[in-house]
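Below are the structure tokens for one structure; questions will follow.
For this view, one protein chain was removed and the others were kept in their places.
Let's turn to chain A:
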Amino acid sequence: MSKSNFTRRGVLKTSVLAGGALAVPTIFDGSVWADGHTGFTNAPEGGTVTLGFNVPQSGPYADEGADELRAYELAVEHLNGGGDGGMLNTFTSKTLDGTGINGKKVEYVTGDTQTKSDAARASARSMIEKDGAIMITGGSSSGVAVAVQALCQEAGVIFMAGLTHSNDTTGKDRKANGFRHFFNSYMSGAALAPVLAANYGTDRKAYHLTADYNWGYTTEEAVRSSTEAMGWETVNAVKTPLTQTDFSSYIAPVLQSGADTLILNHYGGNMVNSLTNAVQFGLRDKQVNGKDFQIVVPLYSRLMAKGAGANVKGIFGSTNWHWSLTDEGSKAFVKSFGTKYGFPPSQAAHTCYVQTLLYADAVNRAGSFNPCAVVEALEGYEFDGLGNGPTLYRADDHQCFKDVLVVKGKENPTSEFDLLEIVEITPRAQVEYAPDHPQMGGAAATLGTCNPGA
């Protein structure tokens, strides 16, 4: 036997309240959350707040993970009032004043993702459940990012993605509690295509080698559609196992296919090996269809490019950020990071540093650590001064929209860090797309609702 709590009077009261709430303009006002310091997962008590940095500390991306961790430590130092303040001084929002986040001193714990989804979820879970982390951040793999983002959604904490480039992170797998500052495969394709057309012409036959996992698929799809839209023909697209080390048997047939351009949808060790093999086979010395054979690497990472040595010279790709940018934000960050560690930061370090600041700023503006308050503060937020020009955190998919860099392997590097040169800064308008774009999961992709947990 059940008893209903609904009464006619109660329903009327609720309707009036709901109607009133809907009538209020949907402009974000942090005071709404000002008293919301309880009732959500890991609500901070005392004078500190704990952030969870989940990066690859072992495995093939450990060097990138180490650089991300350096950036996080630098961000914490700056948030707590240490160092020279870095990008706190150039960020257009001025809520970060070196007194921590929302008046609480920032502490952090770290986890090792091992670049494996299950290990990453386990370390994130441990940081949330045992260490009381209120926010999880980290990256270097899209598979890991998607897995950890889903976990954070379930647990009711915010996930600020680090380096993850697959469309899916803010596409078909987007979540209300997850946010990505890094660019994505679609943006790489949209930025690269015009530069490739300008340099190599619109009559090209492309051959794709694609890493056989989530990120590889979305990158191939993005670059294919962008290059085909400007007239290129895709003669073949071959998936290569993620564990492949010698790509000779995949590269050797490229010339026989009649292709005059090889697109390597590979990252990390895959990219280093496939590019090295392609250069060994002398592809770049060949002429096909009356044109010089060309190689393209859609996603460049300076740390990874270093492994390919001189093979990257003259090869086009895209990147989220580069230390040679001359805006005030980038200069401040490079100075802070370079002075502390002795070398310039990677794009992975940059996006992790920025994500930490953006989270801290959102909490300050919201006046609460409540994840739903943070979500509301970040959605539709426009900012500048963090190294990528004017940037929008789009509310529909929690993806940052900003300029994208097209880069090229430098012919005469002056140091081991000076491997890439910026060819073009592609304006944000050129890389924007509709939230329900087919490459992003179409109309079926939704954020769901924010989960405050607890």
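General remarks:
The rule is simple: contacts are C-beta pairs under 8 Å (C-beta built on N, C-alpha and C of every residue); 3 or more make two chains touch, one makes a residue touch a chain; residues count from 1.
In this section, contacts and distances are computed from a predicted model.
Choosing from "ATP-binding cassette domain-containing protein", "Branched-chain amino acid ABC transporter permease", "Transglutaminase-like putative cysteine protease" or "Fe-S cluster assembly ATPase SufC", the protein name stored in UniProt for the chain missing from the display reads "Branched-chain amino acid ABC transporter permease". Within the complete assembly, A:Gly282 is the residue of A:Gly201, A:Gly231, A:Gly282 or A:Gly442 that touches the hidden chain.
Residue A:Thr339 is the one among A:Thr38, A:Asn199, A:Thr339 or A:Thr449 that touches the chain not shown. Of the options A:Val272, A:Leu299 or A:Ala373, the residue whose C-beta touches the omitted chain is A:Val272.
For the chain left out of this panel, the touching residue among A:Glu233, A:Asp246, A:Asp292 or A:Glu382 is A:Asp246. In the complete assembly, the contact with the undisplayed chain comes from A:Met304, out of A:Met87, A:Met304 or A:Leu420.
Across the interface with the omitted chain, chain A contributes residues 58-63, 236, 238-241, 243, 245-246, 248-250, 252-253, 255-257, 269, 272-273, 276-277, 280-282, 285-286, 288, 303-304, 306-311, 323-324, 334-335, 338-339, 343-344, 414-415, 417-418.
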